[in-house]
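Removed from the display is one protein chain of the complex; every other protein chain stays in position.
Moving on to subunit A:
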């Protein structure tokens, strides 16, 4: 590939939905060979801008030019023809699950007729290998995409997008479902593309991604570009302008908790893993952290009756805790906010209101007849508590932004008091300000329950937890008090190879405030 030096100019883009103006006069320039990071809180207009650039929405005003030549982006096809390629946040939109990796990689060729009608497997694989090489995918090409991990699906989607040799590559939250190690592979691929002269617009909430990749940062707030940062980059400044107010000190006081409510006795997550003991107290928020498939998710899923521990026993308030289904867990006062809310939590045909009330319909029903007045009142209380921004609770969930959808999912489990609240990746696809609000709410309401949150992202874990427990390959390898945490040890425990000698699990006292610098 020859080095390109394209310039994509976006000028004066406007977009309104009804009376609601989402984008006012957006102007940006991206050049080949650089990564422009676009930061913005939820509802800032990022997704709308991406949809305009990828030809899904029509802008109400403004123009887009590639190398000075104006281009029309009325359909996704036109956008692709102009060299603007988007990899969307929802991975499953970018891949066809039932096809193999090879077929996915050359899907565009298959669809537009560039590929001969009778395809031989060797030609197919040969062409697919070329595409795979662009970002170094090293997987058996015969594998069905449905069998891949999220990260590998993501890479396939990106490779597929790159197979058309884009001028501008838009990556929308590409690391939101990746572990740190998996994200590294993605970063390498992005840097590889940049070095080949592609202009990249990188949309993310994760500071670590932005620190690693960004050459320039644009901060978007309320439909306007409120800050453009060139090198040397002022990351704090970018976050400040994105949020519109100073980023407060997020450190909170350590709470020791009250009574030991949940006790793990020689519990094993997998047949070949080490057994562990654990005592969790009410009033304390415990964050489980570790890379993807480290076992954190297994812990909460077992507690919620979605699967069973490989060994040992758990007691809750002194009695054996053994549930075979979410229904049993909920009835006994153990609730869970699921990861990947689109698949695991949201009922797409239901309104905000009916989504919230779903698990607890019984409590406002009379002989199964739902008392709608009570439902409305209780739901309103809950979604106001979690500060959902809504216009009408009878609207569909899809009218809300990601952060607000998650607040509804939290509200769902705040309708009734629980003994144990489990959260699996509660900040997935949630903007920073919503994340702060949810975190604050969790801390304020934690008093009478055990709270266990799985956060792959260490920063998220530090933001809400009193106690951080690290898992690595189904073994418990670290247990830290938030006020005595030693980052170096923590990171070592997270990243260690499974058979390596791990440092002891107690933490040395250290200045935790440094972590947020």
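What we mean here is this: a residue touches a chain if its C-beta (ideal position, glycine included) is under 8 Å from a C-beta of that chain, and two chains touch if they have at least 3 such contacts; residues count from 1.
Assume contacts and distances are computed from a predicted model.
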| said: Missing chain, UniProt name, options "Probable glycine dehydrogenase (decarboxylating) subunit 2", "Sugar ABC transporter permease", "ATP-binding cassette domain-containing protein" or "Cell shape-determining protein MreC": which is it? | reply: "Sugar ABC transporter permease"
| field | Touching the absent chain when the full complex is considered, from A:47, A:338, A:434 or A:451 | value | A:338
| task | Tell me which residue among A:85, A:346 or A:408 touches the hidden chain in the full complex. | result | A:346
| Looking at A:365, A:394, A:417 or A:447, which makes contact with the chain not pictured? | A:365
| Touching the missing chain, which residues of subunit A? | 304, 306, 325-327, 330-331, 336, 338, 343-350, 354, 358-359, 361-362, 365, 368-370, 412
